[in-house]
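Every protein chain except one is present and positioned as in the full complex.
Let's turn to subunit A:
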Amino acid sequence: MIKFFLMVNKQGQTRLSKYYEHVEINKRTLLETEVIKSCLSRSNEQCSFIEYKDFKLIYQQYAALFIVVGVNDTENEMAIYEFVHNFVEVLDEYFSRVSELDIMFNLDKVHIILDEMVLNGCIVETNRARILAPLQILDKMSES
């Protein structure tokens, strides 16, 4: 099961956080700081999986932005790793060349996309067109 899904930049600022198990807000800040620290301290030669407390962190870096997923031991590391990339590709398609700013200014939309892809800590949809469908309805409504 996915425990949390984070987007954090190199300066350690959280750009998106989604927890699938309740975590107190002060603990969140602490956890996010620790997580990004452990990602930043790694080189390219190191693997993308980190054992952290009783779960595993799986991360990918896109420019200055890290996407980090915390999972328990029932998940397949490689599948989650590639799922992160799929998520980024969906963002890229919607925002046409996504940047950190897009994510900040459209936090609600990124949440919608993530909610379509992960629900209750499980991967629920992987097909790009179907993930974006509700957003497109939304966009049409706000245009009109």
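Criterion: a residue touches a chain if its C-beta (ideal position, glycine included) is under 8 Å from a C-beta of that chain, and two chains touch if they have at least 3 such contacts; residues count from 1.
Operating definition for what follows: contacts and distances are computed from a predicted model.
Colleague: Just by its UniProt name, which of "AP-2 complex subunit alpha", "Eukaryotic translation initiation factor 6", "Golgin A7 family, member Ba" or "creatine kinase" is the chain not shown in this complex?
Modeller: The record for the missing subunit names the protein "AP-2 complex subunit alpha".
Colleague: Can you list where subunit A touches the absent chain?
Modeller: With respect to the unshown chain, the touching residues of subunit A are 13-18, 20, 22, 25, 28-29, 32, 42-43, 45-51, 74, 76-79, 81-83, 85-86, 93-96, 101-102, 104-109, 111-112, 115, 119-120, 122-127, 129-130, 133-134, 136-139, 141-143.
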